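Before any comments, here is the structure.
Only a single protein chain was left out; the remaining protein chains are all shown in position.
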Amino acid sequence: MSKVVRFGVSLDQELLEKFDRLAKERNYTCRSEAFRDLMRQELVQKQWQEGKEIAGAITLIYDHHKRELVNKLMDIQHDFGALIISSQHVHLDHRNCLEIIAFKGSPREAQKLGDSLKSVKGVKHGTLSMTTTGKDI
Amino acid sequence: MSKVVRFGVSLDQELLEKFDRLAKERNYTCRSEAFRDLMRQELVQKQWQEGKEIAGAITLIYDHHKRELVNKLMDIQHDFGALIISSQHVHLDHRNCLEIIAFKGSPREAQKLGDSLKSVKGVKHGTLSMTTTGKDI
Amino acid sequence: MSKVVRFGVSLDQELLEKFDRLAKERNYTCRSEAFRDLMRQELVQKQWQEGKEIAGAITLIYDHHKRELVNKLMDIQHDFGALIISSQHVHLDHRNCLEIIAFKGSPREAQKLGDSLKSVKGVKHGTLSMTTTGKDI
Partner (left out) sequence: MSKVVRFGVSLDQELLEKFDRLAKERNYTCRSEAFRDLMRQELVQKQWQEGKEIAGAITLIYDHHKRELVNKLMDIQHDFGALIISSQHVHLDHRNCLEIIAFKGSPREAQKLGDSLKSVKGVKHGTLSMTTTGKDI
């Protein structure tokens, strides 16, 4: 646990007021907590840009009746076996599946996995959440 | 399965070349597949904006040694019991956890859940992936 | 929180000694905690026998290269959509998958789901864990 420091920031009052409204809307109990989050967000982006070890999640929505698609997605995941930790599968309705894949590894590999999965014909929507392993943050 | 249609798009050659490079980089086998994805991305955003039933995932990175934090996160999740389907927990190392929460419901509730979880003191990083239930897409 | 009661049990000393060794081996801090667990185990079995609402998990081990198998498993799961909450998928190696399906509902339906999945040709091993929703226990 490191020492807590305090410092001043000068900025336009209007910008501060807008930011305070947003922070309140987003449930932050104080302005400092909102600032800490912004700063950490930048640090996480830096980890991804610098190729440090990162973590994240990929979401996929697809119709499981498309047989080739299901098998293709599974093959790609096994090819990235070292990156993927586990995945969570939710049967949204009789047709649609939500699959969420947790991963840890290199940003380049993660991006490649995300692109490979999302570009499979029949995937209705895909997202790639970039987060951190929690180290150095 | 609906009928496949074909249509023309006119645009600047330079823009098309840049887009084709990007599509190739991202593993798309053809330009049409990349276009379909862009269009679906817009439709998903519309579902979120219009308050339709949506699905998605929240990622959280935190240090499980912070006792109050762990309990707070669990309380919030039980308060949003109707929205949350299940969550996946990965022990990244002895300190850091990656938690991924799958949800389905109203965009407003999902946003509120995401904001509540991310603003808990001690959460190192949080993301909210907005996707779809797959209906009408 | 209900009142704590104390009562006596008479039994053969040899049996008690064996049980105490087992309880110690299994990490129980005291004999009463071990007894509480035995009693709850009986209550959970009763919930299953009486057709009360129960919860549980099914594990499946299979080779994802068997295409028909993968699709068959997914179809069965979507047919039991009301019972299944979500599933967790782990890529054990390039061939083998561990799938764990969480469910809540009627014991009869759960047994039927477990039997249907385990009997799919190509499933190497399957288990059905019978537990409780935590109500009335």
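First chain written, first letter: the chains are A, B and C, and each begins at residue 1.
We take it that a residue touches a chain if its C-beta (ideal position, glycine included) is under 8 Å from a C-beta of that chain, and two chains touch if they have at least 3 such contacts.
What you are looking at is a predicted structure, and each value in this text was computed from that prediction instead of being measured.
Asker: Just to confirm, in the complete assembly, which displayed chains does the hidden chain contact?
Answerer: Hidden chain, whole complex, touched shown chains: A, B, C.
Asker: Just to verify: which one of A:47, A:88 or A:116 makes contact with the chain not shown?
Answerer: Hidden-chain contact among the options goes to A:88.
Asker: Who touches the missing chain here, B:24, B:46 or B:91?
Answerer: Checking the options B:24, B:46 or B:91, the one contacting the hidden chain is B:91.
Asker: State which residues belonging to chain B touch the missing partner chain.
Answerer: Where chain B meets the chain not shown: residues 64, 67, 70-71, 74-75, 77-78, 81, 84, 86-91, 93-95, 97.
Asker: What residues on chain A make contact with the chain left out of this view?
Answerer: On the side of chain A, residues 85-86, 88, 102 touch the unshown chain.
Asker: List the chain C residues touching the unshown chain?
Answerer: Interface with the chain not displayed, on the chain C side: 25-29, 33-34, 37, 40-41, 44, 55-57, 59, 61-63, 85-88, 90, 92-93, 95-98, 100, 102, 104, 112, 115-116, 118-119, 121, 124-127, 129-135, 137.
One rule holds for everything that comes next: only the chains that are shown with their structure count from here on.
Asker: Starting from the mean Cα coordinates of chain A and chain C, work out the distance between those two points in Å.
Answerer: 32
Asker: For chain A, which residues are shared contacts with two or more other chains?
Answerer: In chain A, the residues touching two or more other chains are 86-88, 90, 93, 95, 97.
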